[in-house]
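Okay, so here's the structure we're looking at.
What you see is the complex with one protein chain gone and the rest in place.
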Amino acid sequence: MSEANIYLPHLMRIAAITEEAPGVRTFRLEFVDAAAAEAFAFRTGQFGLYSAFGDGESTFCIASSPTRKGYIECTFREVGRVTAGLADKEVGDIVGFRGPYGNVFPIDQWQGKNLLFITGGIALPPLRSVIWNCLDLRDQFKDITIVYGARSVNDLVYKAELKEWEQRPDVNLVCTVDPGGETPEWTGKVGFVPLIVEQLAPSPDNTIALVCGPPILIKLTMPLLRKLGFGAESIFTTLENRMKCGVGKCGRCNTGKSYVCKDGPVYTLEQLGQLPAEY
Amino acid sequence: MTDTFEPKITAFVCNWCTYAGADLTGTSRIKYQSNVRVLRLPCTGRIDFMLLAKAFARGADGIIISGCHPNDCHYTSGNYHARRRWMVYRNLMDFMGIDVERITFSWVSAAEGAKWAELVNEVTTGIRAKGPYTEYQELAHTGVE
Amino acid sequence: MADTYQLSSASLDALFTAIQGDGRRILAPTDRDGRTELNPVRNPGEVARDYIQTTMSAKAAVFPKVEQLLSYTLAKGQVDLVDPEPQAVPTVVFGIRPCEAGGFAALDAVFNWDTRDKFFNARLDQLAVIAVGCTRRDEACFCTSVGGGPGSVKGSDILLTPWSEGFLAEVLTDKGRALQALAPKGFIPAPAVDKAALLVDVPAAFDQPALTAKLPALFDAELWGNQALRCIGCGACAFVCPTCVCFDLQEEADGQSGRRLRSWDSCGHSLFTLHASGHNPRANQGARWRQRVYHKFSYYPDRYGMLGCVGCGKCTRACPVDMNLQEHLLEAARS
Partner (left out) sequence: MDLNEKAKQLLEAGTVQAVLGFEPGTHGAPRPAFARGADQAARLVSGPGCDQNLASYVTRAPVKRLGKLAVLATPKVLRALLQLMAERQIQEQDVLPLALDAAGQVVELATAQAMEEHLALEPDPVSTQDRELLDRLGRMTRAERWAFWQGELSRCVKCYACRSSCPMCYCEHCTMDCNRPQWVPVPSHALGNLEYHMVRSMHLAGRCVQCGDCGSACPVGIPVHLLTFNAEQTVHAQFGQRAGASAKLDYALSTFRPDDKENFIR
């Protein structure tokens, strides 16, 4: 018998499908094989390759928290062949999952710190995993602030959870939509995420910032945080490189000497500074 | 050839003429062999040469491709474009060694129910004699380790 | 010191026969239709005579251009997944050059970094390499600039050096000794011979460690864009290269059954890093050409402690527009 086939996915049954926003869905996946379910463990920040059998594999983060046992969740937007294949699936259908891959958000080093989450659109899923992980260990962290924006109210994902975070006294949620994206009933802010962060002017003291979003959000938010005094080693992000194997071999995610699927996807701004701007 | 071989014939037909012609074949109670699988397209001008290639790759042993006679096209010039395309494609396939005799090009009008039946019967019998197009159907597994 | 023998042409015949008797195929350079490529051979007579190298490399013996990683059948709510056993044919590659023999280590470094690739390992296990030292070279060769040489033993199980009417044979590994054991009488202890004198001279062209140290600072130099103006963005260099390991995973399904195939890929192609959003971190050919150089001469040493290039020059010979790697590396070293 030869070695294990590192490209062989686990079979997962879709337990639940949530429509998050136009073309954006969340799958709750449960292992078909009980032994695999038992053996499976991951840490927040890790990702996987999800198979729509017949169309291929796509890379998404594991959007659920490791503290929630028995299932994993992923959130994706229908943009290509595989995500369209996944979007056709119904509850009970089988998809594939390979993982967990990549490194982690080091939340065990953030005890007693304030956490500042800054994200936009469907970049919330990777940070949502961290948020729920920290909320399930709430007493280990001081203030938790979440700045989350989307193009319009309808484009906000995890709408139910946003309400839950809003009502929680121990979470400071600042929700915003791009100008023109608001609805009459909208009570949150209106403005681009970097602008809202500037208005919020969060203090860098004893604070870890997690930033995740489209290149434009990263481009505007990072210098702002630096200006506010955040150290490059305390700003974290997760990269979205093109990936195929997820195990550091196929070469796609190679950026500088780093393989984003092995050495990332989680990087501090300081680590990003050592990589060539090729991500 | 064991007599159990029943060829799969794929027919790409235009909606306005040949499909209607085939319909007429049925209403005229004219019998023809059931090996043909009819695919209806708006016009022969819509029939991309890759559809033929995919048909062979997915197990067709013979192909019929048929539409309105020149000057009868519902869209005026679809069949004229198709004709030019077929002229180039047929030569290219032949040059590459693909068995172009497995592909029958034809004009069948909406009134030619009998011609449709005759076409299908003749093609089916011919392909049955030729046997399955295995050399093409094996391509997907050749060169994979 | 490896055990060195002399091997006559007749003994080589016997070795070929014994190897095939042991159920192994022999791949060697052959001259057919004006091309020198690796093909199955039965006896040394079929092996090409006067060649510098083959066009395609021997990597295909361990990393085929297309291989099936898994297959499945689909039914409503049910997937039957099949994990295939790799079909590793016991193989002896004969007659490749020492540079190329050194390439397998670079492949192994990636395929077994942290996780192990069972397909590659199954084939590498079944492979033995009998390289033949170089008595000819051309302007594309630069093995001595990257730690190799016309008589380098790295990566070979047996290294033959053309000598008088037969060969000097250095048996270097267990696999080499296993081959020797198949036809032991042919291996006669050899007198001390100056091997270098029998081989072509390949003066080193550039100081590779200095170049590797210099590359990070050269990342944003215009040099790469200027060189790549001529590059047409095909994959010829990557696909002939004995150390290029990048691959693509492709899904092919037909109704109720499907398979996942691995095939060679190239960082020279624009799609290689294209995001679903349309963003492409390497949007122009200059960045892609630079990636080829940096991956082999900067990232490989950083990550795997070895180079991703053996200086064989296959990429230069195969390139439709003569992107001469050695020449462009020299230009970078001097800039």
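Letters are used for the chains, namely A, B and C, taken in the order the chains are written, and counting of residues starts over at 1 for each.
Keep this in mind: contacts are C-beta pairs under 8 Å (C-beta built on N, C-alpha and C of every residue); 3 or more make two chains touch, one makes a residue touch a chain.
Every value quoted in this text rests on a predicted model; they were computed, and no experiment measured them.
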Partner chains on view for the chain not depicted: A, B, C
Touch criterion as defined above, residue of C:14, C:122, C:193 or C:234 at the omitted chain: C:234
Among C:20, C:71, C:112 or C:250, the residue in touch with the chain that has been omitted: C:250
Absent-chain interface as seen on chain C, which is shown: 33-35, 37, 55-56, 65-66, 138-140, 225, 228-230, 232-236, 238-240, 248, 250, 252, 261, 263-264, 266, 269, 271, 284-286, 316-318, 320-322, 324, 327
Hidden partner interface residues of chain B, rising order: 49-50, 53, 57, 70-71, 77, 80-81, 83-99, 104-107, 119, 135, 138-144
Chain A residues touching the omitted chain (full complex): 80-81, 84
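By definition in this document, only the chains that are shown with their structure count from here on.
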Centroid spacing, where centroids are CA-atom means, of chain A and chain B in whole angstrom: 51
Rounded Å distance, chain B centre to chain C centre (Cα mean): 47
Rounded Å distance between chain A and chain C, as computed from the means of their C-alpha atoms: 39
Contact footprint of chain C on chain B as seen in their complex: 58, 140, 143-145
Complex interface listing, chain C residues touching chain B: 64-68, 87, 252, 254, 261
Contact footprint of chain C on chain A as seen in their complex: 2-9, 11, 53-58, 79-80, 83, 92-94, 96, 214-215, 240-242, 244-245, 247-252, 254-257, 259, 262, 276-279
